[in-house]
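Okay, so here's the structure we're looking at.
Note that one protein chain of the assembly has been removed; the remaining protein chains are unaltered in position.
Take a look at chain A:
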Amino acid sequence: MNEIWGNESVNAIVWHWPIALYLFLAGLSSGAMMTALSVEWMNPKRKAPWDAFVKAGVLIAPITIIVGLIVLIFDLTKPLNFYQLLIHYNLKSVMSLGVLLLLFYTPLCAIYAILRFRLTLSKSFLWPVMNLFGGVLDFLEKNSLWFGRLVFALAGGVGVYTGFLLSAIQTYPLYNSPILPILFLASGLSSGIAACICFGILLFSEEVSKEKTKYLLTMDLRVIPIESLLLFALFVGLYFQGGDKALVVLSALSEGSWAMIFWVCVVGFSVVIPSVIALTALKNHAYKVNFILLNSISIMLGVFALRMYILYAGQLYLGA
């Protein structure tokens, strides 16, 4: 029926998939950077040649965050006005705080990558530029432990801020939870580890060490139970708040295609498949390249599905 007061389903979905893609890429960047730095710090010498996972991580981090930001800017309804975000700041807005964070994180993360690929870059056509900034790079290299710690902290900030961005919204019960930032940090880390393993093996196979692979696989296997617990706590926490919020949980987990996506893609790809692979094919963390790749691709897909699920289900399931 055409209601005389107008259509009620206007604006059902405010934020679409590019936002989920950005949330995924930002989480991936932060996770990959933290992984790369942890692997680097495991090695007491901290000198070139760098481990494959360090190389993969520092390469993935700036690329994913830059691609993510481009997606985000073009998703604005007024992309040409985006500079307004850089000249006006509202410190009460999580988005503004995020802009500030990314303003430091993105370039520093790119500089860290340049530092780790210094030899390669110096031999390429970019050598005059590399020579020009030689002094700065030497200084950063000398203090790379502290520089790394700063980047690590900023990466952690980027990992949680994407969660706070959504949890600040009271309109959608599924967003409005204090668990969300921690869940996003954990799942971002999980996808970052997976991406480091995957691209480390694919791009820098000669520097791959079995010992580090084993370490990262173990680390990922520890993040997965934490992530599952956080998902569990998110839903149980909302359920115990009762009223509309309890109804949101019940429908978000049982009704419609998004419930299906949750169980198949989120739980299946990021929890069940990696656990099965880890307990069977990779038992005792045996070095089986194909299974390792399959494992990490499954985790990345699952983490992307989680972002999509939270973004859409949050806007669709409102309880009342």
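We take it that contacts are C-beta pairs under 8 Å (C-beta built on N, C-alpha and C of every residue); 3 or more make two chains touch, one makes a residue touch a chain; residues count from 1.
Basically, contacts and distances are computed from a predicted model.
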Per UniProt, and picking from "Formate dehydrogenase", "4Fe-4S dicluster domain-containing protein", "Branched-chain amino acid transport system permease" or "Protein-arginine kinase", the hidden chain is "4Fe-4S dicluster domain-containing protein"
Full-complex touch with the removed chain, picking from A:Phe24, A:Phe147 or A:Tyr172, is A:Tyr172
Touch assignment to the omitted chain, from A:Trp41, A:Phe82 or A:Phe291, lands on A:Phe82
Logged for chain A, residues touching the omitted partner chain are 3-8, 10-11, 14-15, 76-79, 81-82, 84-85, 88-90, 92-96, 99, 168-172, 315
